[in-house]
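With one protein chain removed, the remaining protein chains of the complex are shown where they sit.
Let's look at chain A:
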Amino acid sequence: MSGAPTLPSLFQQRVVVGVGDLAVSNNANVNLSTFALGSCVGIIVYDKDAKVGGLIHIMLPDSTLSPDKAQKQPAMFADTGIPLMFRNLCGLKAERRRMKAFVAGGASVISGSDMFKIGERNIMAVKKLICTLGIQVVKADVGGVNNRTIHLNVGTGEVTLKTPLGTSKFSLA
């Protein structure tokens, strides 16, 4: 029957990760998604053997700005959110040496002086932390002037990246 949903797609669940939030899952029927990454940075991490994935939507680089807010919502900041996501992934039996990461976001204004450089500072903070953790970043789509939406299919490791310029798909498996 043309156009009918396939059986596996009927069981897919979407978990939407908001600004300053994170999610990890080992449920093969789950899609992790985050929308409208602007100057924020999103990181998708996947362990293909454990079939475990995570997604975080970071808003600012450094939690020293507001330790109270970092305590309430650690994923808001790169320095508190990223270690937490990795702890949660390891809690689901993912192993660092097998993890592959995709980084997206960090946009900035089209012209003039981006004096606060939040996008750029977010990208730098994320790269530094991921490097310290020894995670392999297999793809990055950062900077520029567009919002980005990213999805991870936890069952397959397939990542979808949507921008106003188009949609691309690739695998972290």
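Please note the rule applied: a contact is a pair of C-beta atoms (placed from the backbone, for glycine too) under 8 Å apart; a residue touches a chain by one contact, two chains touch by 3 or more; residues count from 1.
Simple rule for what comes next: contacts and distances are computed from a predicted model.
Visitor: One chain isn't displayed here; going by UniProt, is it "ABC transporter permease", "HDOD domain-containing protein", "Putative flagellar system-associated repeat" or "ATP synthase subunit E"?
Guide: "HDOD domain-containing protein"
Visitor: Of A:Ile118, A:Val154 or A:Leu172, which one is in contact with the hidden chain?
Guide: Reading the full complex, the residue touching the unseen chain is A:Ile118.
Visitor: Pick out which of A:Ala23, A:Cys40 or A:Met85 touches the chain that's been left out of the picture.
Guide: Hidden-chain contact among the options goes to A:Cys40.
Visitor: May I ask you to list the residues on chain A that touch the chain which is not drawn?
Guide: 19-20, 35-40, 59-60, 65-66, 69, 76, 107-116, 118, 145-147, 164
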